[in-house]
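With one protein chain held back, the other chains of the complex are shown just where they sit.
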Amino acid sequence: MYRETEIIKDAPQFGEPGFGDLVINVGPQHPATHGVLHLIITLNGETIKDIKPNLGYIHRSIEKMCESLTYRQFIYVTSRMDYLSAHINNHACALVVEKGLQVEVPERAQVIRVLFDELTRIASHELWWGAMAMDLGAFTPFFHSFRERETINVIMEETCGARLTMNYYVPGGVMWDLHPDFQKRVKDFITLYKKKIHEYDELVTGNIIFQNRMKGIGYISPEDVISYGCTGPVARGSGVHSDIRKVSPYSIYSKLDFDEVLETGGDSFARYVVRIKEMHQSIKIIEQLIDNIPEGDFQAKTKAVLKLPKGEYYQSVETARGELGVYIVSEGGTTPYRIKFRSPGFSNLSALNHMIKGGKIGDLIAAMGTLDLVIPDIDR
Amino acid sequence: MWSFSEIAKNIDLWLNDLVGSTWALVLEMVIAGVAVIGLFAALGLVLVIMERKVAAWIQIRLGPNRVGPKGMFQSMADTVKLLVKEGMTPDGADRLLFNVAPFIAMIVAMLLMAPIAFAKDFQLWDMNIGVLYITAVSSLSVIGILMAGWASNNKYSLLGAMRSGAQIVSYELSGGLAILAVVVLTGSISLTDIIKAQENGWWIFKGHIPVIIAFIIYIIAVTAETNRAPFDLAEAESELTAGFHTEYSGMKFALFFLAEYINVFIVCAIGATLFFGGWMPLHIGNWQAFNHIMDYIPSSVWFFGKTFFLIFLIMWFRWTFPRLRIDQLLNLEWKYLLPISMINLLLVTLIAILGWHF
Amino acid sequence: MFIKDYIKDIASALKSLATGMKMTGYYFTHHKEIITEQYPDNRDTLVLAERFKGEVVMPHDENNEHACTGCTSCELACPNGSIKIITKFDVDAETGKRKKAIDTWVYHLDLCTMCGLCVEACPTNAIKMAPTFEHSVFDRNKLVKKLNEDGSKVRAGVE
Partner (left out) sequence: MSKNDKQKSFLETFPTGKETESVFPGTIHELPGGGIVTSKLDDVINWARSNSLWPLTFATSCCGIEYMAVAGAKYDFSRFGFEVARATPRQADVIIIAGTIVNKMAPVLKRLYDQMADPKYVIAMGACAISGGPFFYNTYSVVKGADHVVPVDVYIPGCPPRPEALLHALIALQQKIKSGMTREQIREGKDIV
């Protein structure tokens, strides 16, 4: 009766399920997978026995593609990897090219970059909050979070010229100077954010149904976090000190006053709290910088054709999802010889089976929501 | 005063004169059937647009406003589209059960229309076992869902149907016990008697705290019984794509959609009848002048006003709360609602025996 | 005590649910919080950011002249080949010199990712990003555009 669908026949055989087990394919088109993740789940009743992620439905060979693009050009493609932290991806690439060229980035450009990074982080977490609540079956938070997110999008659009994939960072600085209205808009946003943030707690955090769905679900211990290589809020939710902005500070983060958010719960609720508190920390960083943007150049003088000296370069940054590493091998030409991204989503996804095994389908959706997966970031 | 009962009586007399009593009965049945189907369709249209507007306003957006004046024709467009859309039966499905299931869901919803008093003396079938009939028939709705889920030959559908089965069977208990509270107070299971008993005040106001608790339990139980969020596990869009109706398209899906809304209307109508006095206007004790003014408002307005208030309440739940997990859903019923409603029933019995209600 | 905890649990749960309902109830009754912008109706008042990258355009002045010399630096800067410049040689009437000029400036809007690198690379500011977005078409071929207008030529003095 339960014929296997065609999709699973194409996929590699993962061993025969036991008697009475139900194998279902969640994805590639499924509202909870936030894209095209394909999970092959073995169920016993409602209880999950095994999860096998099947990747590759959005593999666009970005790493291979970057090898044929120049150092100015390849940055824009990386916006399409983790499109929710597009600015931060670009930042990593710009930093690694600057490291190779040994260009000193003007202070104004660095401040602008950090401001946009933190705005991106807030926007990303806003979207995660709405989408995660939607996974849990509450639709209203999604619309309320987009209210704040759209405000950030307007700021982005005014200065960078696009809403999502901006390509604003170039090696040596940023493409244009800030828009004159930038400071005012950001201050307005901070006011709006502070006025509305209590609603997040009223609508979702304090809700008894939400807490029961989240607490104690998807537990992962600090040891497992390290062995799976999870980073970002997933690691910090288990109390693992992993914020790249603190561990190996880049740009001007070492001069800023902010806290690394650590929770010791290790469950879905801890990861939720980490992200909510991170938004507050980002606001704190923005407040420190918004009135102190130094005057000066927004872009360092670079040659028209960039050539990285022969060698290997690595830079990691903290995206909204965790550690993004960019590794470039240069043979001295105008294009990278080899490029490799270490994306946070891939490691975080690998811990999914460990987290959820033995839980219910509802737990899978809730815990996957707190992992905040962006599938193009995993497949690249 | 203008009332439905006079019109019904006149039609009855006129038909009896015209064609004799046997044919008059047949014709009346046909008229009643057509009227129910018409009401069915009209309610579906109204409730769908209402839900979308309520959702939009809660979600700080405008909602449908471009099709017809203020978007009022939106659900009409949806209905026409679904009517002419291809209704497919998937390969491998159990064809008979698959195609029959939506009709079962709809027929159950229609059967429940029979004992509801829409206005003073306006009732399709004034039976003396109204409450029993309602509890018996409403439990049939699970059959349609189970059939749909099993016949679809889809794993998501099957899971949704199984969830729905567990859910409806459990929540019927506390729903029934909550209804019993009112039955105990009234001393009758006829809906007419229950409404009559609320002449001097609705049960929710004059029945002390136990009736309020019973009302809360009733609302929670019927939300679960009609598969509405936060208990929409049978559909659970983010988990099971569309649950038991994953494989349904076109009009067959529309029937499920419609049956859901009609069920919501009916449980709210029953709730309004039991706790808010049905078509009975708001009467307060000895305030003769006030009561007299209230009597001028037509009884059907009272009935629909109360019902739509309850419907709004259920919609409000839907757009506020996240969904429960299946084991939490059953925990809620067996560990909380059922013990509470049992103790509550005891209390109500005490009140009824000692005559403490106003 | 067991019963006390049980009742406390229920009370706190109901309170948390009521908090959420209070908030959604507030938005249901306060329509001034609605933030919807009605797109086709607000088209006249819609102000887009002037930097918004909607498509590449080549501004022509009143004499039907543009500033593009056909140097192809935009074509080289474009990461995904959405620009193709077909050049020709104009013969100057006075001096008789052959001069490079553009014949067709082909722009693939269907490929373009609005990264803005071509505009940055252009030495003569011949192209810019226009804040337009209403490009939807029924036929994919209509998205391949010719940006220089018929009969246009390079503005005098632009090298």
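Read from first to last, the chains carry the letters A, B and C; within each, the first residue is number 1.
Just so we're on the same page, a contact is a pair of C-beta atoms (placed from the backbone, for glycine too) under 8 Å apart; a residue touches a chain by one contact, two chains touch by 3 or more.
This is a predicted model, so every value here is computed, not measured.
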Interface partners of the hidden chain - shown chains only, full complex considered: A, B, C
Which residue of B:E172, B:D232 or B:E247 touches the chain not shown here: B:E247
Hidden-chain contact residue, picked from the options C:P40, C:G96 or C:G157: C:P40
From B:A42, B:V80, B:V169 or B:I209, residue that would touch the chain that is not displayed: B:V80
Hidden partner chain, residues of chain B it touches: 52, 56, 59-68, 71, 73-74, 76-82, 84-88, 237-238, 241-242, 245-250, 253
Residues of chain A in contact with the chain not shown: 6-7, 28-31, 35-36, 56-62, 64-65, 68-69, 76-77, 79-80, 83-84, 127, 131, 142-144, 146-147, 149-150, 153, 163-165, 375-376
For chain C, residues in touch with the removed chain: 34-40, 43-44, 46-48, 52, 54-55, 79-81, 108-114, 130-140, 142-143
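Keep in mind that, in the parts below, only the chains that are shown with their structure count from here on.
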Inter-chain centre distance, chain A versus chain B - centres from mean C-alpha coordinates, in Å: 45
Chain B: positions in contact with at least two other chains: 58-61, 319-321
Residues within chain C bordering two or more other chains: 17, 20, 23-24, 35
In the complex, chain C residues that touch chain A: 12-13, 16-17, 19-20, 22-24, 35, 48-49, 51-53, 77, 79, 113-117, 120, 129
Chain B residues touching chain C - in the complex, by the definition given at the top: 54, 57-62, 316-317, 319-321, 336, 340
Residues of chain A that touch chain B when the two form their complex: 1-3, 22, 24, 30-32, 43, 46, 133-140, 142-144, 147, 203-204, 207, 209-210, 212-213, 360-363, 365
